[in-house]
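Sending over a structure as structure tokens; questions will come in a sec.
Here is subunit A:
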Amino acid sequence: MNTRPPVVELKHLGKTYKGKKKNVVTALKDLSFTVKQGEIVGLLGPNGAGKTTAIKLIMGFAVPDKGEILFHGQRQKFAEPRPNTGYLPESFKPNPHLTVREYILFHCGLSGIPKRLAKKETDTLLGHVGMDIFAGRKISDLSKGMGQRVGLAQAFVGDPDLLILDEPTSGLDPVGRSEMIDFLIAQKQAGKTIFFCSHILSEVERVCDRIGILVKGELRLLDTRDVLLEKTDSKDLDEAFKKEVLCAQS
Partner candidate 1 sequence: MSLLSSITNRLRDHRMLFLGLGFFGAAVCLGYAKLTLYPFFVRPEVKLVVDSRLSRTMALDHQGFMADMLFIQVSLHSGSLMWKPMYIDFDSKWAYHMMDVITDLDPKFYTAYLFSAMGLLHYHEDVKLAAPILEKGMAEFPDSWELPFWAGYGYYNRLMDYDAASKYFWEAYNKPDAPKQFLGLMLSAMQQSGSFDRAAIAMKAMMDSTDNLNLKTIYAKKLVRLKNLDILMKAATRYKEKTGDFPKTLENLVTSGFLKQIPDDPESMKYQWNREKNLPGTVR
Partner candidate 2 sequence: MLQESFRSKLFWGIVLFLMLFFVFSVYISFLSLDTPARFILNAGMAGLSLVCLAVTILFGLFSMYEEKARFERYVILNRIPRAAYLMGKFSGTVVIQALFAVLTAAGIFFLTWYFAGEVHYGIFAAAFWAILEFSLLMAVGIFFYCLGTSFPLNAMLVLATYVVGHSTREAMLSFVGLGQFGSQIHYYFVKVLCVVIPDFDFFNFRLALIHSEPIAPGEILISMGYWACYLAAVLILSSVILKQKDI
């Protein structure tokens, strides 16, 4: 029996935003789930479901109205950097004025990696994401997909155990998306824990150990693909997802 605490544990997280004219928007209602060591958990949801809010709460960029977040059983404070965690936000663009190498070196510096090790770490990371031949190129000269790879490389700086990725394949072409998914699978096999959000069902289906469906701030289901299909009485994930969304809306 695995007695190690989960890498990430969310307990009854809730978050509301105050809109204009005193409107209150509930982004998350009562979110609770865990991400265990070495697994890939994907969170599906339509636009506005609360996926990015969930990630922001996990990363400490927003303060929850209720609930708590634990990393390896340790309660996390709001607005503090997360230990040993790599993060890639949605629509992320790295600094266009730096070269690829300089950018990764910069993040090595932020992570406290000594200069004598940083160069080696940079070369290794860029090799992993296939950007080593473009190391000297300015980021502004890169394509969207290349920029996304650089973003992924920075998420790996410091060899984190946990990766949190928000829509990692957004803006990528089909080949780029496929390569990204292959990369994530390789990371899983290397023992990394990955939590990511997406609304592309095929990717989630392909790579995740467990899949969650988030609709209107509520976690409808979180389980393996097969259990999900069984519970929703669906042939495929697409059907399951649509059923849950419609159910939530009604």
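In this text, contacts are C-beta pairs under 8 Å (C-beta built on N, C-alpha and C of every residue); 3 or more make two chains touch, one makes a residue touch a chain; residues count from 1.
These made the cut because all candidates are chains of the complex that A comes from, given by their letters.
These numbers come from a predicted model, not from an experiment.
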Numbered candidate touching subunit A, per complex, among 1 or 2: 2
Touching residues on subunit A, where the partner in the complex is candidate 2: 56, 59, 61-63, 79-82, 85-95, 97-98, 102, 107, 110-111, 138, 151, 154-155, 158
